[in-house]
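Structure below; questions to follow.
Of the protein chains in this complex, all but one are displayed in their positions.
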Amino acid sequence: MASLWEYANPKKFIATSDKVLPWVGGLALVSLIVGLIWGFWFTPEDARQGASVKIIYLHVPSALMAINAWIMMLIASLIWIVRRHHVSALAARAAAPVGAVMTVIALITGAIWGQPIWGTWWVWDPRLTSFLILFLFYLGYIALWAAIENDDTAADLTSVLCLVGSVFALLSRYAVLFWNQGLHQGASLSLDKKENVSNVFYFPLLVCIAGFVLLFVALVLLRTQTEIRARRMRALLARERMG
Amino acid sequence: MIALLVRDLRLAMRAGGGFGLGLSFFLIVVVLVPFAVGPRPDLHASIAAGILWLGALLACLLSLDRIFALDWEDGSLDLLVTAPLPLEGVVSLKALAHWLTTGLPLVLAAPVLAVLLNLPTAGVVPLIGSLALGTPALSVIGTFGAALTVGIKRGGLLLSLLVLPLYVPVLIFGAEAARRGAEGQDYMTPLMMLAGITCGTIALLPFASAAVLRVTLR
Partner (left out) sequence: MSLQAYDITVARGGIAVLEGVSLTLKPGKAIVLRGPNGIGKTTLLRTIAGLQSPLRGRIEGAAESRVYAGHADGIKPTLTVGENLAFWAAVFGRSNISAALTAFHLEPLAARPAGALSAGQKRRLGLARLLVTGRPVWVLDEPTVSLDLQAVDMFAAAVRVHLAQGGSALMASHIDMGLDEADVLDLAPYRARATALHDFDEAFL
């Protein structure tokens, strides 16, 4: 009987992802090249922001993926807790550093964008602050995985941390919104992006977002494969000790 | 159950590190702040609420790794898990004992230290209120972090890394209530939010902590 859970078998997962990976990776490369070239050279400059608006093609997709990576980790953690598929736990582990890097890209591009527009590299705007907190959650999650020797124990503990962390990340998001409104009247520094983006910018942006999604999928597949192989190597070594 | 609480309190008192250490740390932080920012009473008054909250949070963090680590090392935790007590109850009691030995003294000491930082008189009540409502959440969240890192050698730094992001909402609402109080604004909204978070963590987080402990001892 064919079921989705078949792919939770490590062997089957590696075989399938081996076939899928070149396509996903290739598509990611193509859409990133097309999207970025289109965005950088073939769109007009913004009336108010000039050329600096073009960093949007890196900033928005990476910010989206920073959040989506955490959501993917949350889902994978839930699958591990409920169905105990090892691949799921390892996929969550594999996604964490990718998500963390996406968060850093979003923060850095945000700072570079903010400098000419807001006149400062960093403001404690709710959105920026939330991303910084998200980055801290990624760090804690990665550190906990690294600190525990037993793989199953690590998978269990990090899943619980991911669940609890998600609730607190959401709480922090609202807390930060409340806090900043309390500090500064009106969010004069935050940009409402929907208002700014017209179709000319919108389509290359979509291509870039697709590129980032595909890049994320490819990286996570690749890293999950690596994790599975590392895990198997540890199991083989343990088996050797058993004699 | 009560026996566990009594034992933990007794241990904290006899070991000497319990009541005194967190409180002394709190005092030192507050004393160091004017050295760092300069002798300007007006500046001290405006940052007093935030500094007191941050000091309380760090003092709380300082003693978290003792919640389970000692019991784990001497085997008591193994025995407690197999004892006829619900582990969720054990975890909640541990958090309560931590709050009584760390959080409560901080709340009581805060008004005295507030004088050192020139906190306006109007801000004292909201400061105590927010600390009294918020520090239990700090203990409960910290107990969860301690449960996560109990089996890890030198887990202290990791514990801080895991727990501090979880402290963000509590710190924001708590310090906001204290700050608004000091500035004579209405502070009920953040205080209610803080109370909500505290109630939520006390009600739900012990289940996560107990689940984590069961995994660690496996």
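Some observations on this one:
Letters A and B name the chains as they come in the text, with residue numbers starting at 1 for each one.
Rule of thumb we're sticking to: a residue touches a chain if its C-beta (ideal position, glycine included) is under 8 Å from a C-beta of that chain, and two chains touch if they have at least 3 such contacts.
Quick caveat: nothing in here was measured; it's all calculated off a predicted structure.
Although it is not drawn, the missing chain touches A, B when the whole complex is taken into account.
Only one of B:83, B:115, B:157 or B:204 touches the absent chain when the whole complex is considered: B:83. By the touch rule set out above, subunit A reaches the unshown chain at residues 9-11, 86, 149-152, 231-232, 235, 238-239, 242-243.
Counting over the whole complex, subunit B has residues 2-4, 7, 10-11, 14-15, 71, 73-76, 78-85, 217-218 touching the chain that is not drawn.
Everything below uses one rule, namely that only the chains that are shown with their structure count from here on.
Chain centres here are Cα averages; for subunit A and subunit B they lie 32 Å apart.
Those residues of subunit A whose C-beta lies close enough to touch subunit B in the complex are 133, 136-137, 139-140, 143-144, 147-148, 153, 156-157, 160-161, 163-165, 168-169, 171-172, 174-176, 178-179, 182. Within the complex formed with subunit A, the subunit B residues making contact are 144, 148-149, 151-152, 155, 158, 161-162, 164-166, 168-169, 172-173, 176, 180, 190, 193, 197, 205, 208, 211-212, 215-216, 218.
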